[in-house]
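Of the protein chains in this complex, all but one are displayed in their positions.
Chain lettering (A and B) follows the sequence in which the chains are written, and residue indices restart at 1 in each chain.
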Amino acid sequence: MRQLSLSTTRREEFLDITGEVAALLKDLVRESGHGEGAVLVYSPHTTAGITINEGADPDVRRDMLAHLAQLVPMSGGDGADFRHAEGNSDAHIKTSLMGSSQLVPVSGGRLSLGTWQKIYFCEFDGPRRRSVLVQFLPAAGGPEQEPGEGG
Amino acid sequence: MRQLSLSTTRREEFLDITGEVAALLKDLVRESGHGEGAVLVYSPHTTAGITINEGADPDVRRDMLAHLAQLVPMSGGDGADFRHAEGNSDAHIKTSLMGSSQLVPVSGGRLSLGTWQKIYFCEFDGPRRRSVLVQFLPAAGGPEQEPGEGG
Partner (left out) sequence: MRQLSLSTTRREEFLDITGEVAALLKDLVRESGHGEGAVLVYSPHTTAGITINEGADPDVRRDMLAHLAQLVPMSGGDGADFRHAEGNSDAHIKTSLMGSSQLVPVSGGRLSLGTWQKIYFCEFDGPRRRSVLVQFLPAAGGPEQEPGEGG
């Protein structure tokens, strides 16, 4: 398992962590001796999640954050006031809506993301220092052996 | 890993892909020599996700799609206009709400779905040609051996 450290700079923001995950995956794949499997990208926080979505146009991220804020206003909205005293119930709810983790297929030692997909750390109660756990789960049992490697 | 190809026929639709996933799982389980684990069903798209829900009454899928359209209107709704120029921000948001993948437990080489559960490909910006990645992650390390099989 590896840990990624990051700093967010706003209350709400989607940070593209695809490059960092790919770099950590390289190490994990080498250590495991397997190139097939899946990689778990996990947020150990309760006001920040992980999602996978478009990376080409930054307006997609903006629209996602703006619409989540409309669905889950900080105040609770419509007279349904939140009771949690820290005033960040909206951040907890958005985290569960996006999910605490994503699992991405790995083939040939690399992320099998679609053409437009990026992995996002979803900050909903920043700015803060945050971390992400990255764990590689191999598809095959036992170390792989190259033909002619003996054994 | 295996890939499933499919064609959607409407802008929004939930396609039951349980049978196709079960068929691919059979191959993956045979190749791995393991019958215990979990299978990752992954959408490599940013406007289509995967969810697990009821398969008996088609009205459940209809109600899910209708309510998602109410939560995330194409226009953004309530004056919160979307900026993404392709006009499909709603599809991106719905994809993150449903999730890009599902992970289903496997036991005895078969999907451990509940009685009423089906795996759905969630199209939010069709009709299109789409694909789904299917990866089996075994629970045990090393190839299993039957008693008396030697080794």
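Note that in this section a residue touches a chain if its C-beta (ideal position, glycine included) is under 8 Å from a C-beta of that chain, and two chains touch if they have at least 3 such contacts.
Worth saying up front: this structure is predicted, and the values here are computed from it rather than measured.
When the whole complex is considered, the residue among A:11, A:62 or A:92 that touches the unshown chain is A:92.
Among B:1, B:21, B:52 or B:133, the one in contact with the hidden chain is B:52. Although one chain is hidden here, its contacts on chain A can still be listed: residues 1, 32-34, 40, 42-46, 71-72, 76-78, 80, 82-86, 89, 92-93, 95-97, 99-101, 103, 133, 135-138, 140-144.
Residues of chain B in contact with the chain left out of this view: 36-38, 51-54, 57, 59-60, 62-64, 66-68, 70-71, 97-99, 102-105, 107, 112-117, 137-142.
Convention: only the chains that are shown with their structure count from here on.
In whole angstrom, the spacing between the mean C-alpha positions of chain A and chain B is 18.
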